[in-house]
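Note that one protein chain is taken out, while the other chains of the complex remain in position.
Presenting chain A:
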């Protein structure tokens, strides 16, 4: 504010005397200038923060050396040491985050300053390359806000990644004078190398009061669970070396140790392992006699053998990650990148992002005292699991280790998930590699429940104008004991359904729903009238199914409530000549689909069909007036990963007086169309979800030599 009004004042008085001029145009010009000045002033007035930043931010082409210098008086306040009892509900101000529909926290970054002490000596390097990358990533992310008043989390631009590169007391003073510091509430510090000689604390020694710490190398004693975030120690090799992903499988060495400057005690234990197990264990160390110009960090040696680092990591199945002076080691990142399974030997170390990552899937943790048993422990890991761990390790690196951006965003996401837990990212999203996410299914009806028989089912009859046949279907279906409601979906907009009095009188409620448009998808709409879990979709000409057949279908559905349970089965086949899928309605030994002319399924799938059908399938089906049943088969198989259940011998829907539906089925063009549907859907789904099975469900005593009257379902129908 001060800055803005000063501007106005210097320009204002100079303008007013000139007003005396008689030139009208000049007068008007001046007037507009004043007006503009006012507008500008007004704007500054209402965005006070921008005044501060205007000088710092707007200049695009600037060097870090040009940033403002802040002198810290020797007696400026120092924050309290970190409070070990801090938790989100005690030290974090959630009111700053607020409720918002996106469920995203807002993160503000302080502008960069150079801090010097009273004598002008700088407190630390202004900013490191990595910290700059990290802040850039935050600034480019969805979390970022430039409005300090709307921010929920504050990230100082003071670089504390490496504790040894800064002066502790002065850095703390610099933190304390941040404009919104307030004892460090809602401030987030990133540190990768904590502690220093002689005791190497496992958390940043800079007094930071209530600030959250994203630290690399926490121990269980310094990590405030649910408050701090454990992050990796970034390895600069990640960006420099391109290690292509290597297929999983056995590798040349079984165990590899690549760390330099290991404690001699660890090294002798490793060497003992090597002596015992020979060639399969490789212990590398720093090279002593490298020629000049070869970077020591890119080579490792064993006796006189020289190996390229980190490439050598790809030659081993397991790679040892031992603690050094600190618990967090940059080598972990290299090991993961190489797809080598890390063997973590660092007691009480909090693994990076352990709040969300399941490290048991990507690593083996061995207590330090068990080091001598390492070989036998690792040998007990099943080969197939090793392969998965290799893939998992590489995926962790790609998603959460490979760049400062990945580290920053994972950290913010973890904090975000704590503040909006009901919108949190799931375990699977954090941990499953893309290939697993793609191939796995998570069944939305995963709980093994056998729904109570008493609930019954709702029959939905889609009809257009075949009233006579419809009435017969209604009469027949109403004989099924477990029917609890009948819903007629009247798909004809040009004709009214028959009067109430004309409908057959049945023992269950009958409801007619009129639709706005004649669409096939109306049959799969999750009508509120459907109060049961089970839905029987039935065409208005299916009168051949016996009551026993339908009741049995319902009983089978109860045992498989997450599947489509239907009568005539169909099959998809791969046509090797045409190189595409083919629809098969012959009576084969296999089924992969059931017709929905009469099929039981869970109401949930109506919901999915209507709202979650991938791509344009739903519209496509409505436009072509065909294949809604195939679409439903695809949808259910895709979401559950399970096959359909075909019940009873029924092979086709045929009845003497029916119209040529079956004739149509046999029609060549019909078959071609159906095949096209399969190909179309397979390409939209990106996979062929249908599962082929060789079984069908019959009643336990079906066709057994047993008195028919004692069977539950004696009249199970014919082909």
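In this text, a residue touches a chain if its C-beta (ideal position, glycine included) is under 8 Å from a C-beta of that chain, and two chains touch if they have at least 3 such contacts; residues count from 1.
In this section, contacts and distances are computed from a predicted model.
Participant: The hidden chain: which UniProt name fits, "Exosome complex component RRP43", "Calcineurin-like EF-hand protein 2", "Aldehyde dehydrogenase 1 family member A1" or "EXT1C protein"?
Facilitator: The record for the missing subunit names the protein "EXT1C protein".
Participant: Pick from A:25, A:275 or A:447: which residue touches the chain that isn't shown?
Facilitator: A:447
Participant: Using the touch definition from the top, which of A:143, A:181 or A:266 touches the missing chain?
Facilitator: Going through A:143, A:181 or A:266 one by one, A:266 is the residue touching the chain not shown.
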